[in-house]
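Only a single protein chain was left out; the remaining protein chains are all shown in position.
So, subunit A:
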Amino acid sequence: MVSTMVQKVLCVAEKSSVAKAVAGHLSGGRFTTRNTTNKYIKNYDFEYRFSQWNSCQVTMTAVQGHTEELDFTDRFRKWSDCDPFELFDAPVNKTIDKSKQSIADNIQREARGATILFIWTDCDREGEYIGTEVRSFARRGNASIQIRRAQFSNIERTHIIRAANNPKDLDERQALAVAARMELDLRIGAALTRFQSLRLQGRYGLTPDALISYGSCQFPTLGFVVDRYMRVKNFVPETFWYLKLVHTRDDITTTFNWDRSRLFDRMTVVLLFESCLASPGALVKSVTRKPARKYKPLPLTTVELQKQGSRFLGMNSQRVMKAAEALYTSGFISYPRTETDQYDQNIDLKALIVKQKDDTGGWGWGAYAGNLLNGEFEQPRRGKHNDKAHPPIHPVAYAAGSALSDGDQRKVYEFVVRHFLACCSKDALGETTTVSLEYGDEGFHASGLTVIERNYLEVYPWDRWESSQLLPQYREGERFVPTEVTMQDGKTTAPGFLTEPELIALMDANGIGTDATMAEHIDKIQVREYVFSVPKNSRGSAGAAAAGRGSGRGRGRGRGAKATTGSTRGGGNSGGNNVFVPSNLGVALVEAYDLIASDMSLSKPFLRKEMELNMKKICNGELSKEHVIHQSLEQYREVYMKVSQRIETFRQVCSRYIQS
């Protein structure tokens, strides 16, 4: 007789909170909890009837991000034992940190009695890779275990149940891309960190053990900050001249702007001014009324959330992401790491709006959501990006203000919901009136805006669009004598130091980091004291001369491998309205690399951008992991050699900026 023994399914999530939430949804809250030898990890047991596997005994557990670490073999670990150059091709191996061994052991043990390993790591590149780690631990316990993967983008109940009943396969290519990135970050980061630290330690006021870390994302990020800083420092105001025409009619004084805006040549403006004055009057060339439209926002991506968080909510990107992660884990919003700014055709947006319409938690958008359902709804705009993994960030469940303990979470939740409702609204509509004049041979114009329908602006207070002062009546073809025409001058003004939204936009446009890692890179260059975050209005001067604390090998991120939670340093610099100024060391490093390696400079985005593009090619199957690693290592090796050949120049630049 065929045995009817129930099969066991081992589920593994990327973090404990997700494991617990998923276990709760699948079991209807009826699970038993077992401790493991790791105090952060619990095993949740319950029964569940999968549509594809029937009734199963389920154990749900978790890892904590990455479990394994990639490192050089022993002979190459000590700084004193090898030339940093050797690290470009020194052997590497995977190890498990002592504190994490219990996590791997737990999976190995639980896999023994299971027939299926069902992987529930987050659905992104990093998650695919962590899934392959989980797979290798499980196979150590049970070589013939079947491997499946859950595909989900939020932790709302029905979504989780659908994912449980539609298992997929791990995406090997995405995992390979992460493996390539990890190896490159390790080799390049370690080689250059050791190189620049060893060459500069004990000089220019740096301590003998100063760590001057290098990271292939960190440096271009630093480069953007230094570039702007130098532009501000080198700025020279220049004088420009312009014409201004003022006319008073019906008690309304209107300023007409010069079509040429401004010119940087006084003589020319004087001549044009004279020819105006020689003319008997101004002619109204046209009066045009045009419908005007203020577009509602695009569906929310991570990069936009980070930029707006800084601009509107007064939080830096790291804090915004921390709050968003917590909201996701609690099942209130969808996965907050996404590049997608278009909604899938078959997503039921109205069902999501319904959840917000009985707002009893005091947010104040209930009636607005109700109106959307009563005919005001309009399909969201479609952006150009689709990462094919996650939808735009949107609310998946209603949360009353009191259900969110944390002020940051409340702010981010409110922003996500209002943004979502705005996306499902109509654009704001208005009308602009433009009066164009000819005076002498010069053109002038004035415009007025009347807002007719506010629409999405009602729920989205962060966008401003107000009616301007009304223009008096002008008729096409009429002539009038201006009340006043003057020639004015002004001076160009320096750009401001780089703000966080600007930095994120630069990183995004130049392919530095991914939406998920940008905040970490920005944090890293502050921890390293290459840049400081200072309040907007302080005239920042390059601050501390020395930076020599911290530890680590200066490599890119490995999720969960180290403490990655937002480190909030010093008073007030976790706010969103600060600007970045580089330290002397930061300026020195950028200048030195620019001088020596010019277009291959490590502070420029080009090399890293190419690496990111190659990661995508691994994911598409266009390039192999080995090819990508080889190509990038060759490029960085070349820069390394250039810089080591010209180490004296390197030191000279440093001594210029960082005198002790």
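In this section, contacts are C-beta pairs under 8 Å (C-beta built on N, C-alpha and C of every residue); 3 or more make two chains touch, one makes a residue touch a chain; residues count from 1.
Here, contacts and distances are computed from a predicted model.
Peer 1: Have a look at "RecQ-mediated genome instability protein 1", "Pyruvate dehydrogenase E1 component subunit alpha", "Mitotic-spindle organizing protein 1" or "Ubiquitin-like modifier HUB1" and point out the UniProt protein name belonging to the hidden chain.
Peer 2: Per the UniProt record, the undisplayed chain of the complex is "RecQ-mediated genome instability protein 1".
Peer 1: Among A:Glu47, A:Asp209, A:Asp265 or A:Asp406, which residue is in contact with the omitted chain in the full complex?
Peer 2: Touches the omitted chain: A:Asp265.
Peer 1: Check the options A:Thr32, A:Thr239, A:Thr288 or A:Gln379 and report the residue that touches the missing chain.
Peer 2: A:Thr239
Peer 1: Using the document's contact rule, name the residues of subunit A that touch the chain not shown here.
Peer 2: So the residues of subunit A touching the unseen chain are 231, 235-240, 260, 263-265, 267-268, 271, 274-275, 278, 441, 492, 505-506, 508-510, 598-599, 604-606.
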